[in-house]
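First the structure, which I've put down as structure tokens, then a few questions once you've had a look.
One protein chain is absent from this view; the other protein chains keep their places.
Chain lettering (A and B) follows the sequence in which the chains are written, and residue indices restart at 1 in each chain.
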Amino acid sequence: MRAAPALTVAVFLLPIAAGLVGTLLPAFGYLPAIGGSAFNLDGWRRLASYPGFRSSVAVTLTTGVVTSVLAVFVAFGFCAIAHGLGWMRRIGGWLAPILAAPHSAIAIGLAFLIAPSGWIVRALSPWLTGWTVPPDVATVGDAAGFALVLGLLLKEVPYLVLMIVGAMSQVPVQQHLAIARSLGYASTESWVKTILPQIYPQIRLPIYAVIAFSLSVVDVALILGPSNPPTLAVLAVRWFADADIQFYFPAAAAATLLLLLVVAVIAAWFGVERIAIGLGRRWIARGRRRSGVTFGASVAAGAFGIVFALSLAALVGMALWSFAVQWRFPDALPQAWSLANWMRRLDGLAVPAWQTLLIGAMATAIALVLVVGCLENEARARRRPGAGALWMLYVPLLVPQVAFLFGAQVLLVRANFDGTLAAVVWAHLIFVLPYLFLSLADPWRAFDPRYARTAASLGASPARVLFAIKLPILLRPVLIACAVAFAVSVGQYLATLFAGNGRVATLTTDAVTLAGGADRRVIGAYSLLQALFPLLAYLFAAALPALLFARRRGLAATP
Amino acid sequence: MNRGAFAPLRLDAVRIGVGGRALILPLTFDVAPGECVTVMGPSGCGKSTLLAFISGTIDPAFVVTGRVLIGATDITAMAPEARRVGMQFQDDLLFPHLSVGENLAFALRPHVRDRTERRARIEHALAEADLAGFARRDPATLSGGQRARVALMRTLLAEPDVLLLDEPFNKLDAQLRGDFRRFVFDHAAERGLPTLLVTHDATDARAAGGRVIDLAWPLSR
Partner (left out) sequence: MRLFGVLLLLAGMGFGAAAQAQDLKWNEVVAKARGQTVNWNAWAGDEKTNAFIAWVGEEVGRRYGIKVNHVKLKDTAESVARVVAERAAGRNSDGTVDLIWINGPNFLAMKQQSLLFGPFTHVLPNFAYVDTARKRSNLIDFTIPVDGFESPWRMAQIVFVYDSKRVQQMPGSAVELLAWAKKNPGRLTHPSVRNFLGATFLKQALYELAPDPSVLQTPATDEKFAAVTTPLWAWYEQLLPALWRQGRQFPENGPAQRQLLNDAEIDLMISFNPAEAAVSIDAGLLPDSVRTLVFAKGTIGNTSFVAIPYNAASKEGAMVVADFLLEPATQARAQDFRQMGNFTVLDLSKVSPEARKRFDDLPKSPALPTNAELGTTLLEPHPSWMTRIAAEWEKRYTK
């Protein structure tokens, strides 16, 4: 038990550090295996001389920053309006299918939805628009990155909303709002001026994670982003895979540049925070009962509704495709349906589906053991973890994947460990672990310590307390945390690609490969399964405790 | 191994400090078997901390010197589950995932092996608490008073050598309070357990009928 924290750190911080070094060195010319033995700036020079370099950096920065700003605005705005509504408490359930679906599945669905020949246009043509052929407008893969921003928002906004709801449970929201409203402030104003400032510190790290992700995402950028030139992350992955190995150097340089950009943007955000806090205080102190807050929040709430609707439509669209026989433009629905599609695809789907399941289950199981170990260790030593521990957990979410996965792959190849299922599980573990920890930590720490004391006074050893008392009572939070972890594993793209050396196929890697333009009926089947697996995990997490403890009303309340 | 059947609880020069200042100055006293000593004082003066120390679950942030003994055995360094110190809190803390009977079974010592014997003991305990036949019930379906009685029977089934009561009557209304108080003290006395009661209510102290130790501020400074 005492080894748990050390083991956990070893599992994910060391590989990241090693991977970073393995990418940083080639960026400066040092990779003896392919002839780079002296430090030089050739990689950087080649990167800078790439024709689309400036636009690539520009589109990376704009999409990353715009996504982050919009996500924060929409998430906070929505919560400001909706907090009072009864169903906010169950928002987790509503958002579950969207949160469960991997980024790439939603992106693939969105690509079909908003394309000029996509579902929205099909539904409106030709009776509304008069189009018999699709208009020549770039809505997907556009050079400015609008489609990419939208695709990212579809997942980031629900994620932030969930974090906000979680943070709100730590603050006496009702009391503060009651006081503010008694002082004459409207409901939305009250929330923005009293609750938001209090919960922001807890949302800070999730926001930084959103920033890092938006800047460095690969799978969504491949599906929705521009390709000529692409974002920096896609460029790096493209060059890493190039037949000409000399491209490793500019690839590593691009990955390093991306890391620097992430750090710079997060630092800039932090700076803007400081300014905003100062300005915000003054604004609050002015005591105006009606500012434009309610209007802004309403816009945000409307945007949230659109985001929600688009996500669901994206998933439904791909589900329809998986059952379609023929779906030509401009029909609003497929002309012919059949289950035969699925029967035919079953063979091709079986292996990636099984591997996705296996890898997800193993990564989740290992992560669970480590996390429970750490949390128990912390509970027994009665030590409160510092803020440093939280930052450590967020490291895998803040460092661009492409910046350390390449270095990690070289290590794996050297250890002859690459391409195995175990290597992929280990790579997934790096990302699964933080999410599992973050999901489980609060409920675990909130567990009434007196249960454990009582059990101890009745003669139960710490191990017996853990297995007979603590885990059963915490079964629901544990299962939900596992569902979150499993969803994270299902959605992994780069990690599977690099660690598996292309030999391990999961639903996500295959879906992204096929998204290039193979049969949409096939992609539909893959996307549907991609979204279904995590959803089933969530349903299981909700259902099992309900079943086991059907006659235990004490556990029925949602913690 | 019943080490302390009818053995007194002894506190020997117990001193508790936190963050550089003293919370409880050296306390030395005995609690005789069957006797109930009341520890009183306002909130925050360390009453519950003292109980935590005795039961072995005190937060490491506290600095403690002194010893706790049951009879001749020094339990100061023992693991909490080995001490045989029974605890009652103001919440019943019945495990929500187990039935009433399973809660009691959890407390029943493993040396009682035979299943029929175990079931009999549980039923006997329930009968004593005027809850015969409640074994399969979900604890959440019992009333507050019923749950409190089950909680005490659970503690007693574990055959403790000492009974610690941390404001156990707080959540009960006046009528229930009196009934439950009598229930607790009767059983404790019957089993000859040295009992330590922590409360800020003077009527509890009077009902306990034993010595009263006041941890009011001037004394603890």
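As a convention for this text, contacts are C-beta pairs under 8 Å (C-beta built on N, C-alpha and C of every residue); 3 or more make two chains touch, one makes a residue touch a chain.
In this text the structure is predicted, and so the values were computed from the model without any measurement.
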**Asked** Since one chain is left out of the picture, which of the remaining chains does it touch in the full complex?
**Response** A
**Touching the absent chain when the full complex is considered, from A:G19, A:G77, A:G109 or A:P226** = A:P226
**Request:** Using the touch definition up top, pick the residue from A:L124, A:L475 or A:L514 that touches the left-out chain.
**Result:** A:L514
**Message:** Which candidate, A:S37, A:T129, A:Q174 or A:Q326, sits in contact with the chain we can't see?
**Reply:** A:Q326
**Prompt:** Pick from A:L7, A:V21, A:I34 or A:L333: which residue touches the chain that isn't shown?
**Reply:** A:I34
**Fill in**
Interface residues of chain A toward the undisplayed chain are 31, 33-34, 51-52, 55, 115-117, 132-134, 136, 138, 141-143, 226-229, 240-245, 325-326, 328-330, 347-348, 409-410, 413-414, 416, 418-419, 501-503, 505, 510, 513-514, 516-522
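Definition applied: only the chains that are shown with their structure count from here on.
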**Request:** Could you tell me the distance, in whole angstrom, between the mean C-alpha positions of chain A and chain B?
**Result:** 48
**Complete:** So, in the complex, the side of chain B touching chain A is made of residues 52, 55-57, 59-61, 79-87, 89, 91, 93-97, 99, 106-107, 109, 138-141, 154-155, 158, 160
**Message:** Touching residues of chain A toward chain B in the complex: what are they?
**Reply:** 381-383, 448-462, 468-469, 472-473, 475, 549, 551-555
